[in-house]
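Written out below as structure tokens is the structure these notes cover.
For this view, one protein chain was removed and the others were kept in their places.
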Amino acid sequence: MIIVLRKNADRGQVEHLKDWLKQQSVEIEAIKGSHSTVLGLVGDTSHVDIEMLEALDIVESVKRIQEPYKKANRKFHPNDTIVDVSGVKVGKGSFTLIAGPCSVESEEQICSIAQSVKASGAKILRGGAFKPRTSPYAFQGLRANGLELLSEAKAKTGMPIVTEIMDLSQLPLFENVDLIQVGARNMQNFELLKALGKINKPILLKRGLSATIQELLMSAEYIMAGGNENVILCERGIRTFETATRNTLDLSAIPVLKEKTHLPVIIDPSHATGIAAMVKPMSLAAVAAGADGLIIEVHNDPPHALCDGQQSITPQMFDELSKQVGTLYDTVKEMY
Amino acid sequence: MIIVLRKNADRGQVEHLKDWLKQQSVEIEAIKGSHSTVLGLVGDTSHVDIEMLEALDIVESVKRIQEPYKKANRKFHPNDTIVDVSGVKVGKGSFTLIAGPCSVESEEQICSIAQSVKASGAKILRGGAFKPRTSPYAFQGLRANGLELLSEAKAKTGMPIVTEIMDLSQLPLFENVDLIQVGARNMQNFELLKALGKINKPILLKRGLSATIQELLMSAEYIMAGGNENVILCERGIRTFETATRNTLDLSAIPVLKEKTHLPVIIDPSHATGIAAMVKPMSLAAVAAGADGLIIEVHNDPPHALCDGQQSITPQMFDELSKQVGTLYDTVKEMY
Amino acid sequence: MIIVLRKNADRGQVEHLKDWLKQQSVEIEAIKGSHSTVLGLVGDTSHVDIEMLEALDIVESVKRIQEPYKKANRKFHPNDTIVDVSGVKVGKGSFTLIAGPCSVESEEQICSIAQSVKASGAKILRGGAFKPRTSPYAFQGLRANGLELLSEAKAKTGMPIVTEIMDLSQLPLFENVDLIQVGARNMQNFELLKALGKINKPILLKRGLSATIQELLMSAEYIMAGGNENVILCERGIRTFETATRNTLDLSAIPVLKEKTHLPVIIDPSHATGIAAMVKPMSLAAVAAGADGLIIEVHNDPPHALCDGQQSITPQMFDELSKQVGTLYDTVKEMY
Partner (left out) sequence: MIIVLRKNADRGQVEHLKDWLKQQSVEIEAIKGSHSTVLGLVGDTSHVDIEMLEALDIVESVKRIQEPYKKANRKFHPNDTIVDVSGVKVGKGSFTLIAGPCSVESEEQICSIAQSVKASGAKILRGGAFKPRTSPYAFQGLRANGLELLSEAKAKTGMPIVTEIMDLSQLPLFENVDLIQVGARNMQNFELLKALGKINKPILLKRGLSATIQELLMSAEYIMAGGNENVILCERGIRTFETATRNTLDLSAIPVLKEKTHLPVIIDPSHATGIAAMVKPMSLAAVAAGADGLIIEVHNDPPHALCDGQQSITPQMFDELSKQVGTLYDTVKEMY
């Protein structure tokens, strides 16, 4: 950490700051220049509060050199983490397809889609039971009943299931869920993250619409700090000024995350673009950019899906896409 | 609602759509042109799912004419709502100052700041007990104990108190809180909003970092749809590419909200800018733009505040600002 | 085009508007509903000024159904355009690599890089002579002299050259340039676009940092409206809140553009990310997403490049990347 002091900073206050920093057991070295004085802090500074330092009158600015996350940091964990989702390994060395409808609608719907996507190569079944909808008047999901239907589909197909939790109070209902999704809107629901850090199930953490990559990693750190290190990160589009797509899929997040963290990274092209026809090109691009998997919305009757129909592809389209993804992954994996 | 059909849309499917729409009890009128056919839907369309329509093959695009919110909509409630916070009226005809520290730190701290800001003209005391922090290693607030200290400050000064709830499970602790704040990160925590819609306390709803004004109103609608119509909206800066300020304060949200809704609108210049020196100019600008109040961070010792010190102003600065705000409000209120 | 009238709009004014619209030779059909009246305009509305309509008191909102661009519009030109750059065909059926240094620095530098990238498979040589730099104190390019050095490299290698024009007054110097680049900062320099519409050379039009895809197409339309239909579009990153990369590469622009226009689309991963290590994953992703080519910065000594060294890859890295791109393109082209 580097502290740039204001020109003409009061000497007494500077000495006071240095003493305080030494009490935090960091070492200090100072550079005095004609325009400014700089304090270099060496040692473990992850517990030094950067905002408190910035608030000091004598401080012009502070720059953190070490990343503020540790457990998620590749520097301290150079090897890729592989997350085990009830037997499905997500991460280095394999490419995982997660597929299913936006919302669970009925037993017939979820079971038939599950069988279909399994036959096409999907390894994990997705399906929304609790649905975050912008409008209170829109369909909110089948909720507890939806979770039961997912369990039936799991029993029938043997596929692990992933579904979104929207509130801490729903956690007891998730016992039979294999991978718990934290949605984009809850990426900084810190109480939820802390609670998920204390359970024994893998977490699929989606990037918030306006979250930086570092904030995504800090949210992963919230979960990991509690002891649960089985976190899969998911990029699903960020909010920009562009309106041609629902969000802007930030595929450059893949190599950035691969450099900064050891956690697996998957891509959600369905929510990112909001357009069924764009799921394929963005899926292929994600494979080529080095992603570890995809989570894709598949619906047997997209126009009549109870939500997000316009971004769902049909089982037939998924079947073709799955083959293309497989071919592409085989070609690409030699390149990294 | 207007539905633009694709050129060469299948006739049978179009008739099918029309029948389905009629079942939703909306009337339809069609315009056939050389390039496209348009269906105009008249009647109450707030329950028609725009996303489902957009998913249909035969539909090119859909445009909503009516806003998707009702209870928050000024069209249906032309008169300004005045929210009563334990006797303090927030909204039309008065200007409300809310002030206090970012975090409650100790009894002495909260009580002395409370007395000071009250003397300077603040009507409601703010203070964080549960703190949403990006890092799991940063100070998380005094939590339940912080709420108790706030209650003591309330008892001593008679000021109503506002503080942030971070999770539904904390609600029982908020019995003595006069105004419950939903923070920016929880603006779309829909389960929390639904629960707050069923209680009998006013809610201070902060705009999310990347939430549109319409999304803010939809979140207010979530609370109001449950029966609790005492919602105060708060603009606190949105996330943009600019880095000179922590966020970009969107003051144009004030006149936009004043046109679209009857709910009171207050501004948080402290979190929006993140810089103590900018609290004053942005506070004055908010008054001039027609805001109903301000929520300002005040700390007796900003450099040693446990969080957000760099954006806090001192009680002395608040005292001066409060006078300026009062003078300005008297000048401005004649202009609207 | 659809015009939503305000409730209680003055009848006389509405009739006046209808008459005026009929004079513009568009047909009108009206839908009267309980909440609003809608006018549907049929016929060619590309010359109707949407902003003028929005300004009318009686108008609530206006929605354009037809895109405001014609010559760039795939609806009117369903076949892909292939742009001929002095014999190199850019567009459908081939994948074009453009490579070279950010800035031309010396004869030796540009010629050696040219020979190297040609040997690795690049078809067009890039090199900046006029450099748009944020700071007036930074290196501004070799300017006219740089263009001469590019010509020498062209003479030696036989490669067509592409370089950026920064002002209309420089046009006479571009006689020997094969493809004229309009940089992101000049995407809406309309006087420049108009002038380039009247010449006989292909144009490489880069998307502005905060330009929507529609605005990019409107800028292409400026060039094409003048008669020059040889426009290649280039996505090079948009400005968002994310700071981990210089800009956010919007790869979803590829399928969006492929749907809306017949013009070729290439990707600039070097400027988009600003990081050499990210050029490869983003290049591969662009191929997989369906791009027609790449423009990549290559420098024999990146750390000592006079500008943008941190995003340049070495000739060795380019050679390997070129092979990977070729392999990937062969795999992917069967998939679209």
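Going in written order, the chains are labelled A, B and C, and every chain counts its residues from 1.
By definition in this document, contacts are C-beta pairs under 8 Å (C-beta built on N, C-alpha and C of every residue); 3 or more make two chains touch, one makes a residue touch a chain.
Owing to the predicted nature of the structure, the values given are computational and were not obtained by experimental measurement.
Chemist: From the list B:212, B:300 or B:314, pick the residue that touches the absent chain.
Modeler: Spelled out, the listed residue whose C-beta touches the missing chain is B:212.
Chemist: Can you work out which residue in C:94, C:151 or C:310 touches the chain that's missing from view?
Modeler: C:310
Chemist: Just checking the interface: what residues of chain B touch the absent partner chain?
Modeler: Looking at chain B, the ones touching the missing chain are residues 210, 212-214, 238, 240-245, 248-256, 259, 272-273, 277-278, 280-282, 284-290, 324, 327-328, 331-332, 335.
Chemist: Spell out, residue by residue, where the missing chain touches chain C.
Modeler: Given the touch definition above, chain C has residues 46-47, 49, 51-52, 54-57, 68-69, 130, 132-140, 166-170, 185-186, 188-192, 194, 208-210, 215, 218, 221-222, 225-226, 239, 302-310, 312 touching the missing chain.
Chemist: To test your reading of the contact rule: which positions on chain A touch the chain that is missing from view?
Modeler: Contact residues on chain A toward the absent chain are 2, 4, 27, 29, 31-36, 38, 40-43, 60-61, 63, 65-66, 239-241, 243.
Here is the rule we go by: only the chains that are shown with their structure count from here on.
Chemist: Report the chain ID whose CA centroid sits closest to the centroid of the full protein CA set.
Modeler: A
Chemist: Please decide if copies chain B and chain C contact each other with the same set of residue positions, more than half shared, or with different positions, and reply same or different.
Modeler: Mostly the same residues form this interface, as more than half of the numbers used are common to both chains.
Chemist: Nearest whole angstrom, what separates the Cα centre of chain A from the Cα centre of chain C?
Modeler: Result: the chain centres lie 31 Å from each other.
Chemist: Indicate the whole-number Å distance between the mean C-alpha point of chain A and the mean C-alpha point of chain B.
Modeler: About 26 Å, centre to centre.
Chemist: How many angstrom lie between the CA centroids of chain B and chain C, rounded to a whole number?
Modeler: About 39 Å separates the centre of chain B from that of chain C.
Chemist: Could you say which residues in chain C touch two or more other chains, in rising order?
Modeler: 240-241, 243
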